[in-house]
Structures are given as C-alpha cells and as structure tokens.
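Removed from the display is one protein chain of the complex; every other protein chain stays in position.
And then chain A:
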Amino acid sequence: MFPELNNLLNTTPDRAEQGKLTLLCDAKTDGSFLVHHFLSFYLRANCKVCFVALIQSFSHYNIVGQKLGVSLTTARERGQLVLLEGLKSSVDVFFRAQEEPHPLQFLREANAETLQPLYEFVQEALKPVDSEEAVWRYPVLLVDDLSVLLSLGVGAVAVLDFVHYCRATVCWKLKGSMVALVHDTGDAEDEENDILLNGLSHQSHLILRAEGLVTGFCRDVHGQLTILWRRPLQPTAQREQSLTYQYKIQDKNVSFFARGMSPAVL
C-alpha cells in the first residue's frame, strides 16, 4: 500500500468505497506496482480477497507483499485470501487429467468458449459464510491480468462476459469491489485487446493508467499515472475528473509528484 497513492485517490483502508470496478491499465511500462498496491490495500482493509494471479508465482506476490507490510501466507491461512495461481495450475491442468472441472479448464480446450469455471471459482471463493460474516468486511476480486486470458485463447467477448458476471455478483450483489489489470498494447494493433480495454473502460468507475514516458527511459521518473474518475458530473464538486502525476518506484514505496517536478530535476 502506497500512502501517497491513497492520498491522491482520497481514500484509506478504513473508508474505501464499495461496489466499484477499478481498471488498471499500463502502456509501454509495467503496471504491476498498482496490483501490489491494491492487494495490500484490501488486505489491510480487512476484506475477503479473491486474487486471480495469472502472471507471477505466489512467492513473488508474497515477498513484495511483505515489503509493503502484509503477509499473504498468513492471510491465506486465516482464510482472508483465496489465491488462484495461474502458472502452477496451468501445469496441473495440462499434464494431469482431472475429473472435476478446474477454473482454468479452458487451457485444455481447443476453442475456449466460456470462462464459466473461473467465474464459479470466484463465486465460491467470495460466497458469504455466516460464521465469518462479522470478520471480513466485504469481498474483493483482484485479477492480474486479464490480457493473459486473451493470450491463452479466450475471446475478448468471453472475458468481458466474465467481468460482467463478476461485477454483478461481487460489486452489486455482495457490495464488494473489483480490480483488474489490462495491458494497453498501443501500436501493436491487437484488436482483441483493444476491444477488451475499451469495453472495460466503459464499465469501470475508476481508471488508473500507467504510461511509460514518451521520451523514453529515465532513471528518476519511471512513468506517469493518469487517474480518471468516471462519475456523474456534479457542478458543486470541487475535484477534478482527471489527474496526471509522474511517479518513481522505489524499493518499498512509490513516490508521486506533479509533472516535471521530480526531486531529481529540481
């Protein structure tokens, strides 16, 4: 959890908004620091988290989580965190024939039509249990990242359907939140990815877009983050609809500053 990002988003773990879909998007840079932020944020907020980790192994998230002050292992043991480790499960799905359908069953199928097993996994993980209800505040679904699903042969429409189902269940029915990361391939002309990104941008309440600098690599500024609130226009509201900051990723923290105001420059 990066306190500076919380300040920018005007939120704290104690009073986070519920029922929202947050879209994380990265273009020409790596936006995984945002995933780590939201993972530690919601674990701190005492939420029940279902984390679909498709891109890295559990121990990677765990070690980075420890740097940010949360232990994924303990959260997992306490039942606060339900983790689907994509890389590990893919090997199981691929080499060991199983009877019961696996959440990543589509890996074995030639034409993956639907992500229904994955949705059922999420639903099962976040299902409210009576005895636990007092313990965890609200459910959160976190996906890192949705673009991988496209690479694994799932169509963009199927992914959008999956997100829609999850939103209906998690955000609306269970009054929880949802966070998903999508890559922006930019000039690579990945049509399916563009469909997915545009479709999600249309649905989400908050968009965080991390971009690499146009001028290329810089040692002291790693990129810029655009925060875009998609909420009805209120004439009385003082706040901006969109904000842009530059950031620098440090070992355990990310510092944000206004454009061109990097401490290295000043």
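The definition used in the following text is that a residue touches a chain if its C-beta (ideal position, glycine included) is under 8 Å from a C-beta of that chain, and two chains touch if they have at least 3 such contacts; residues count from 1.
One rule holds for everything that comes next: contacts and distances are computed from a predicted model.
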Chain not present in the shown complex, as UniProt names it (candidates "Dynactin subunit 6", "Ubiquitin-like modifier-activating enzyme ATG7", "Elongator complex protein 4" or "Trafficking protein particle complex subunit"): "Elongator complex protein 4"
Contacts of chain A with the absent chain, listed as residue ranges: 30, 32-33, 36, 56-60, 63-64, 67, 86-91, 94-95, 107-112, 147-148, 150-153, 183, 185, 188-193, 216-217, 219, 222, 249-252, 254
